[in-house]
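Below: one structure, written as structure tokens.
Note that this complex is displayed minus one protein chain, with the remaining chains in position.
Chain lettering (A and B) follows the sequence in which the chains are written, and residue indices restart at 1 in each chain.
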Amino acid sequence: MKPAPFAYYDPSTLEEAVSLLEAQGGEAKLIAGGQSLVPLLNMRLARPTAVIDLNRIDGLSYIREEGGRLAIGAMTRQREIERSELVQRRQPLLHAATKLIAHPQIRNRGTIGGSLAHADPAAEYPALALALDAELRVLGPNGQRAIAAADFFVTYLTTALEPSEVVTEVRLPALPERTGWSVLELSRRHGDFALAGVGTTLTLAAAGSIEDARVVLFGVAATPLRATAAEAMLRGERPTEALFAEAGRAAAAAVEDALSDIHASAEYRRHLVSVLTKRALTEASSRAGAS
Amino acid sequence: MESEMSTRKVRLTVNGQPYEATVEPRTTLVDMLRIDLGLTGTHVGCEHGVCGACTVLMDGLAVRSCIMLAVQAGGAELRTVEGLGHNGDLHPLQEAFMDCHGLQCGFCTPGFLMSVCELLEHSPDPSDDEIRDALGGNICRCTGYQSILESVRLASKKLREQPS
Partner (left out) sequence: MTDREEAHRLELPRSIAELPTTAARFVGKQVPRVEDRMLLTGRTEFIDNVTLPGMLHCAILRSPYPHARITKIDTSAAEALPGVAAVLTAEDCVRWTRVLPTMPPGWGTYSLAQDKVRFVGEPVAAVAATTRYIAEDAIELIEVDYEPLPPVVDPAKAIEPDSPLIFEENGTNIMYQRFFHWGDVDRAFAEASHVVSETFRWHRVGANPLETFGVVSQWDPVDASLTCWGSFQAPSYTARGRAVALQIPSHKVRFIGQPHGGSFGGKGGGRGTDVSVLLSRKTGGRPVKWIEDRMELLIGGSSQAWDRHYEASLALKADGTATAFRVKLIDDLGATAEGFGASGAAKPLACFTGCYAIEAAEYDLTIVATNKVPASPYRGMGPPPHNFVLEHLMDKAAHELDIDPAEIRRRNFIPPDQFPYTIPSGNEYDSGNYAASLDKLLEMSDYQRLRAEQEEARRQGRYLGIGVVSTIEPGVFDWGAYAIVGARGTGVPEGATVGLDVMGKVIVRVGFPMEGQGQYTLIAQLMSDYFGVTPEDVQVVQPDTLSAPPHFGPGGSRLGVAITGAVLGAAVTLRDKLIKVAAHLLQVEPGAMELMDGKLRVKDDHERALTVQQAAATMLMRADLLPRDVEPSPEATYVWTAPDRTSGDEQGRSKGYLTATNACHLVLVEVDIETGQVEILKYYIVDDCGTRLNPATLEGMLQGAVAQGVGAALLEEYVYDDAGQPLTTTFMDYLLPTVHEVPMTEKASLVTPSPFTPLGAKGAGEGAINTTPAAIMCAINDALRPLGVTAREVPATPQRIWRLLQDARRPA
């Protein structure tokens, strides 16, 4: 399982990376952590004319808080995010989701930008970006632009990135007050891709009813999905077991075109959505109560 | 900035020694280690980053060398199983595996040793759950893992008791 031949570039600035992408006319691939790309190269499922390495570019790895939001550089390793005290404190959902990614050795190399750009339907970071209405900053030949997470994930392994664009940063909100969270997934083995996963935040009003609810599903469709029907059902209601079960059913029913493979049929995935949503909301609710 | 399909010189340090190899960009790190540098202690099990047999330490962190390109390791400090132990003496980690029967065919063992190395260097007294989390990405087909867990517990104890 050896890769087909390719040219290799390791630019030292983002601008160079963008020009190289342009010069290769859409036939090149960026390498960040490489944990998704190199297996594809080894299996000859990816056959780029060139591989453009982002690892020599300084200034792309950082975790900062700016005005109530976290700004994370695209080349920040998942390991750094996992160990960041700032993340654990200000956006514990991101911390928890990071711990679910594969295994430590993968997280030592994998990056947040790479994970978002690769857009695997079962990956945790795309789902989280969608749940938290993250903003992705990208650089292309026409300059910088921001893409909302809701617009970023187009279909299976496909994002709104133009062929010569590079993700440079992701911004997401810190967890608001009185907000509980949960991220649950079901996989065949510990660390495997989720057959179905649910991420949720529940913000409670002072009186105890649900002020805001975010429910994102991953692993079940070509992209992560916001379970908007379930979210609407939850807003304004008091948190109860029955409500969460109903929300779970609503989330499941709204999944059109569920994925189906040897590990899980579409029907089973939808069922898992309903179970995991209910369980995640229950967990988030108790965290909200505790905070 | 260099480019092209043609080969590239990679300079790095492995187990404290400087090495240099000229490789194609598509050469994986594990192939460079084994074929170009003659360091065959690191093994190839799957070539798609799942089994962990190829685990080495790069700048102190465990990475899967079958899914890294050799050209990405330029300037890095690698540690492989050949760097544990010294002149025929075993590292306490290797001794612990021997004492606890933590290996049978030994093919996965170098990968486990390097993953455990990272674990104990960052977390000298890990809980069983922490050990499992650190080793969940290393597959063994022979031992059923029980003796590997015992080996890691003993290694942790040995290293903590060592005079520094």
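For this structure, a couple of remarks:
The rule we apply is simple: a residue touches a chain if its C-beta (ideal position, glycine included) is under 8 Å from a C-beta of that chain, and two chains touch if they have at least 3 such contacts.
Computed from a predicted structure; not experimentally measured.
The chain we do not see here touches A, B in the full complex. For the chain left out of this panel, the touching residue among A:64, A:190 or A:238 is A:190.
Contact with the chain not shown here comes from a single listed residue; of B:44, B:61 or B:159, that residue is B:44. In the full complex, chain B contacts the hidden chain through residues 24, 26-27, 34, 40-48, 50-51, 53, 80-82, 84-85, 90, 94, 97-99, 101, 103-110, 113, 132, 135-149. By the touch rule set out above, chain A reaches the unshown chain at residues 1-5, 43-44, 186, 188-193, 195, 261-265, 268, 271-272, 275.
In this section, only the chains that are shown with their structure count from here on.
Within the complex formed with chain B, the residues of chain A that make contact are 1-12, 16, 31, 34-35, 38-39, 41-43, 50-51, 53, 55, 79, 102-106, 108-109, 190-191.
Those residues of chain B that touch chain A in the shared complex are 1-5, 8, 24-26, 28, 31, 47-49, 52, 55, 61-64, 66-69, 71-72, 115, 118, 133-134, 136-137.
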